[in-house]
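With one protein chain removed, the remaining protein chains of the complex are shown where they sit.
Up next, chain A:
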Amino acid sequence: MKLKNVAAVGSLALVTALALSACASGSGSSETPAASATPTTAAVDSTLTGTITAGGSSAQANAQAAWTSAFTAQAKGVTINYDKSQGSGGGVTNWLAGSYDFAGSDSPLKEDQAATAQTLCGPGGGINLPIYLDGVAVIYNLPGVKELNLSSATIAKIFSLQITTWNDPAIAAENPDATLPATQITTVTRSDGSGTTTNFTNYLSQTQPSIWTNPPSNAWPIAGSSAQQGGSGVVNTVKAGEGTIGYADHSAIGELSSANIQVGTGTDFVPFSAEGASNAFTEAAATVDTGVEGDLAQKIDYTKITDADAYPIPLISYAILCTTFPDEAQSTLTKAYISFIASEVGQEVAAKNAGSAPIPADMLSQIATSLELVK
């Protein structure tokens, strides 16, 4: 029956097409080569050999690529695979399943995850080490407006859709010198779950709890924005639209203008800078007592950022690893790599190649102390 055959061929084509699209959606899992390997002279044991398998946060991806090439330039026998396609959640899930040496994550382990980590790592559990610091930039595209000052209250009102036009009195009051058009504001947010969203909503809910009533979340909580996939999706859409405003990792924004953010309730509006993020970290981040020895999970109190030299929306990302590795060689290798990352040279490599901010020296020495506990 020819007709039936045709239908069969059709459904075969359908199946193939679905398989193809499934393949397409799984793309981008391979490790990215670093933009430019900077020859460095950090103390790395060049006799190390082996493979480190890790993955998670895509915010860390560029920095991990830079660290990988700088590290393997010295320890030639080492291969490092960092899978950024997993995202923070996937990274932690895979690490808890025992398939990663460490996970990259924008948020520290939750309580139940920490409990699971004890079955994986032994009684010592897993530790969160803050290895990556950046800022969340508020990016906009408004022709004719080069400089834009925004307070946390205004940002919260814009992103909760209470302010809908650019010439709103609240924006005008903060930007007396700018000529603001009556253009409709289009907020651009992430459609996929993201650590950047967690940091940004955390900032909004801490600084403006009466305006921003949603709890911090890795998924954007308010319908009505233009939701785009990935940090690059947000950046591209802000660039393409007019009157758009969005948020993204500072290292990913390219040439787009980003707003100066008001620190505290003062009169200072601060543009993003690496030092600004580092200062904010020093000022507002405090180690949380999780009961795990050596754990350096941070809690940022955004309301404490008041210094005119600090950028108000810092973003921290962690390396999460076991205190006791099942395999000693793997432990030595991973420790060497994380030590390199958490060295001043390592932080400089990331700052230069990935546009991140250096972690303050004080925290770096705490990380070194924690790493000594790792067996």
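To be clear about the criterion, contacts are C-beta pairs under 8 Å (C-beta built on N, C-alpha and C of every residue); 3 or more make two chains touch, one makes a residue touch a chain; residues count from 1.
Keep in mind that, in the parts below, contacts and distances are computed from a predicted model.
Q: Among "Phosphate transport system permease protein", "3-isopropylmalate dehydratase small subunit", "ABC-type quaternary amine transporter" or "Cytochrome c-type biogenesis protein CcsB", go ahead and choose the protein name stored in UniProt for the chain not displayed.
A: For the chain missing from the view, the UniProt record says "Phosphate transport system permease protein".
Q: Out of A:S194, A:S278 or A:Q347, which is the one that touches the chain we can't see?
A: Selected residue, touching the omitted chain: A:S194.
Q: Going by the contact rule already stated, which one of A:A73, A:L120, A:L180 or A:A219 would touch the omitted chain in the full complex?
A: With A:A73, A:L120, A:L180 or A:A219 as choices, the missing chain is touched by A:A219.
Q: Among A:S85, A:Q206 or A:T303, which one touches the chain that has been omitted from the display?
A: A:S85
Q: Since one chain isn't shown, list which residues of chain A touch it in the complete complex.
A: Touch set of chain A with respect to the missing chain: 1-4, 6-7, 9-11, 13-14, 17-18, 20-25, 27, 85-90, 93, 110, 112, 184, 186, 188, 191-195, 215, 217-219, 221, 223-229, 233, 236-237, 240-244.
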